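The structure under discussion appears below in the form of structure tokens.
Note that one protein chain of the assembly has been removed; the remaining protein chains are unaltered in position.
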Amino acid sequence: MTTETSMLDKFEEKIRKEIKIEPRDWMPEKYRKTLVRQISQHAHSEIVGMLPEGNWITRAPSMRRKVALLAKVQDEAGHGLYLYSAAETLGTTRKEMTDDLHTGKAKYSSIFNYPSLTWADIGAIGWLVDGAAIMNQVMLCRTSYGPYARAMVRICKEESFHQRQGYEIMLTLARGSEEQKAMAQDALNRWWWPSLMMFGPPDHESKHTAQSMAWKIKRKTNDELRQQFVDATVPQAKLIGLKIPDSDLKWNEEKGSYDFGEIDWDEFWNVVKGNGPCNKERLNARVKASEKGQWVREAAAAFAEKQNQRKAKKEQVA
Amino acid sequence: MQSYTKYSPELEYVLRIADNSLIMGHRVSEWCGHGPVLEQDIALTNIALDLLGQSRMYLQYAAELMGGEETEDSLAFLRDAMQFRNCLLVERPNGDFAHTMVRSFLFDSFHYFFTKELLNSSDKRLKDIAEKSLKEITYHRKFSAEWTIRLGDGTEESHNRMQNAVDELWPYKGELTHPDSLDKKMAKKGVGVDLKKIEPMVGEFVGQIMDRAGLKTPQDVYMHRGGKEGTHSEHLGFILAEMQFMQRAYPGQKW
Partner (left out) sequence: MDKEKDWPLWEIFIRSRAGLNHKHVGSLHAADADMAIENARDVYTRRNEGISIWVVESKHITASNPEDSESLFEPADNKIYRHPTFYNLPDEVKHM
């Protein structure tokens, strides 16, 4: 007999044995919901994340930088698409997800509610924001849901040039003129703390972490990933002579990692609640693109329908 | 920077081709992040990347012809509007998706036959770049032609928007295939393309697609010209203000 309990046992055994869960497999409703929420949120982040960088495509300072940035922002679109596809295997449509984004019901990563003010921000975003994202994404390549894990493997492969692109921009600025150095340092100052916030609230306050860890949706906690990011990034900043804006930052010999200062969680929650510098602009840009595109989507659907009818008619005659 | 008051005919000709791809690529890249549907956002960006890639090859060649300190970047970021040689069509604003598609369709139709003819150029470098670009342009032409048909024959709204875009952009079509003295000179030398030769090919292709799209061809339209010789519309100045901002605000630095 396949009761709910025996299904759950089977599901949990699979999780224990590291067997991936696939779309048509039985899964607890809460597992499905958690995944839809997390994957769609992740997808929205990729799409909204195109905006602060897309900002600079038409202003990139050289042809080489321009094509690299354009290709990078295009990748984000692709990654959003892979993720929407993964979420769609769970029975939710792209339309439902984007509607939730446009009405403000669904969240996306708060980091994209900060403005990109100078060219150095493009460097800082690539280096820090993509760097932080990669920590998360590498972990997610081993997530328990098959389509999500496969999307992440693809994404990680493609992401590898993104952080290098950003770091190379920072390196060039740091080795450039005084005003370029100042521009780089200013960008680091503004993006450092929001990057640390990207990993989400501390473990003891994160309401989803425990269950997500148990189901192996997440394989590392917010704080573990944050620490990993700090440890990887601090030496990179040193190498190019930039200063991390944290007076409490110091190497802790005993634990073999860096201690760092207190994160301003009030700021974090404020931005999550919609009070970041660009929340409204970002959402408006997405809503506007969708509204302005509606007639295009409708026309293409109408044309496809006409073509089908024409084809059917032809076949009838023949 | 050198003075651009006197370009050699060869240089002038290369810049015409380079600037068409550069400004067109710039315009298409403005869509990135704002497309009507995610899949088309990605598609448009691919096209922008192709065009910018082409412009780089041509600009690098132009820089070599000029010699000295010139680079693709000094040419893209440090010339003023009157030193640009792109045709007027490519600097038209994106407008709605219909305007963007009609602009692409008209440009791609020309660009395809132009580049195909450029394969016969006696200038080996131009011939090589044309060869590399033609596959991309073949795809661009297919893409914009399909969308022209799809939207022309879609809904009433899409049809009206497309016809409106055709009517507005048609006056900028003539310049593409109208040979001026430089075009004639370069064609005669075997370096450039005989525009008179490709004009009917472009016309035939455009006509076929317009028919399938159910769009009316505007009649007796005055054709604007001047971009190729450096007399542009007001739009180019704003494109350059944006595109050249960094190089102008921070002269002489490496990025």
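Remarks
As written, the chains take the letters A and B, and residue 1 is the first residue of each chain.
One rule holds for everything that comes next: a residue touches a chain if its C-beta (ideal position, glycine included) is under 8 Å from a C-beta of that chain, and two chains touch if they have at least 3 such contacts.
All values derive from a computational prediction rather than experimental measurement.
Considering the full assembly, A:E22 is the residue among A:D9, A:E22 or A:E205 that touches the omitted chain.
Contact with the undisplayed chain is limited, among A:R94, A:R142 or A:R219, to A:R94.
Interface note for the absent chain: among A:V138, A:A151 or A:I217, the touching residue is A:A151.
Check A:A210, A:L239 or A:A301 against the missing chain and you find that the one touching it is A:A301.
Among B:E39, B:E131 or B:D211, the one in contact with the hidden chain is B:E39. Although one chain is not displayed, chain B still touches it through residues 37-40, 42-43, 46, 143, 146, 150. Panel shows chain A; residues 2, 22, 24-26, 74-75, 78, 81-82, 85-86, 88, 93-95, 99, 102-103, 150-151, 154, 158, 294, 297-298, 300-301, 303-304, 307 of it touch the chain omitted from the view.
Keep this in mind: only the chains that are shown with their structure count from here on.
Inter-chain centre distance (chain A to chain B, centres taken as mean C-alpha positions): 35 Å. Touching chain A in their complex are the following residues of chain B: 26, 29-30, 32-42, 45-46, 48-49, 52-53, 55-56, 59, 72-73, 76-77, 96-97, 149-151, 153-155, 157-158, 161, 242-243, 245-247, 250, 253-255. Looking at the complex, you find that chain A touches chain B at residues 47, 50-51, 54, 57-63, 65-67, 70-71, 73-74, 77-78, 80-81, 84, 119, 169, 172-173, 176-177, 179-180, 285, 288-289, 292-300, 302-303, 306.
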